[in-house]
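One protein chain is absent from this view; the other protein chains keep their places.
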Amino acid sequence: MTAVIEVSGLTRHYGKVKAVQDVSFQVEEGSICGLLGRNGAGKTTVMRLITGQAFASAGNIRVFGENPVENAEVLARTCFVRESQIYPDSFRGKHVLRAAAHLFPNWDADYAARLVDEFRVPLDRRMKKMSRGQRSAVGVIVGLASRAELTLLDEPYAGLDAVARQLFYDHLLADYSENPRTIILSTHLIDEASKLLNHVLVVDGGELLIDAEAEDLRGTAVTLVGGHSAVEQFAAGRETLGWDSVGGISSVTLTGLSDADKAAALAAGLELAPVSLQQLIVSRTRGTIQPEEATS
Amino acid sequence: MDDGRPIFLQIAEQLESQIIDGSMREETQVPSINDLAAFHRINPATALKGINLLVDAGILYKRRGIGMFVAEGARQRLVAARTEAFQDQYVRPLVAQANALGITPEQLSRMIGKEAGQ
Partner (left out) sequence: MTAAATLPGPAAAPHTSLHRMVTTMRVHASNPWTILATPWLVLFAVFALNYAIWQLVKMAATGPLAPGAFTQNGGVSYVLVYMVVVAVQAMNQTFSFVVGLGATRRDYFLGTSLVFGALSLVFGAGISLLAWVERATDGWGIGGAFFAPWGLRTLPIWQLVVIYTSLLLLMFFGGSAVAALFVRWGANGIIAFFIGLALVIVATLYGITVTESWQAVGDFFTRNSAVVLAAYTLPISAAAGVLGWLLMRRATPKG
């Protein structure tokens, strides 16, 4: 399968601050790739570098096989939508959609109109005067209706309530099924989006922490719950992601357990609880936590 | 949807259960990839992976230009496979739990008999 995006050794620093450090990955054509991480981890910077809007300090970026910077052919096939998008003061919703219609060759005006109805966007209102959710909705509409081969959505649903978010996911999935393209979705609401993702990239402090298929990540971590000594014994020598204790009960989150290990844990009387993708990533980006002394 | 296991496995298992309980008969069409994906709100590639798993196991087959269908004899094969796994999946934990409570095998048999008789 062809790689739509190939990034190697990507670095971006502002003076002493290293926003992105030596990041390398590939994104395959037609995949929905989650770009996950905490605020300030470097997700937006990576997206700006991929779209040629920011300039790399070092490293190589290839989008559709070419350097995206000032590359009109590549950029015509790309759409980058973010909450922080600046709009001219006087711009109303309809102006934004008109500009988008001119900039994106695959723009579907009918689809955009339907989305405007569904998300209830007041097109005649100025962007400045819209609520955060309405602004996000405009961004989502641009991102979806552009039908760009490579679509990057940076936290596209800031300000959208849970109902509107579900609407967004459903529309994203439906349109992606009908019109496959490569999508990069950055979000901190990992569990909500996790089922849609093929590929997961986790960024932390400017570095790439995890680069894996979603299905491979799922189920790699497990939480064992039981008596403190039993848990401690089982966890000895293994990579722990988190500890918790209450009374004589402890829980530890571990990765890399084989089926045999899991069976052994069960036999030892421990309970196994699944670890969601969000929990997994939160633990990995928080650093390991040491067990506290049991009180009884 | 279970957090702990790959989704494509869960999709496959769900389809298998539907075949076993008869809600999806042999030689009938299985929902399309896009429909499955939309229904479960998952990535279509994941749905495809689950379907392919069943195709490889001979449970489903593809009719070009139309879609995926339940293969003949699929139900039988699934029932056989699950019966084999039944011991590990259900019996072993049952016995372990019974032992933990001090229930003897005879008591367990009587309990099973009572339950099955209803």
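We just call them A and B in the order they show up, numbering each chain from 1.
What we mean here is this: a residue touches a chain if its C-beta (ideal position, glycine included) is under 8 Å from a C-beta of that chain, and two chains touch if they have at least 3 such contacts.
Keep in mind that what you see is a predicted model, and the values were worked out from it rather than measured.
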| item | value |
| --- | --- |
| Which residue of A:Gly159, A:Pro180 or A:Pro274 touches the chain not shown here | A:Pro180 |
| Of A:Glu29, A:Glu192, A:Asp244 or A:Asp261, the residue in touch with the unshown chain | A:Glu29 |
| Option from A:Lys43, A:Arg77, A:Arg165 or A:Arg218 whose C-beta touches the chain left out | A:Arg77 |
| Contact footprint on chain A, counting only the chain that is left out | 29-30, 48, 51-55, 64, 70-73, 75-80, 82, 84-91, 95, 98-100, 102-106, 142, 147, 149, 177-181 |
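As a working rule, only the chains that are shown with their structure count from here on.
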| item | value |
| --- | --- |
| Averaged-CA centre spacing for the pair chain B and chain A, given as whole angstrom | 32 |
| Complex contact set, residues of chain A against chain B | 30-32, 169-170, 173-174, 176-178, 195-198, 214-215, 218-219, 222, 267, 272-277 |
| Of all residues in chain B, those that touch chain A in their complex | 1-8, 33-34, 37-38, 40-46, 49, 96 |
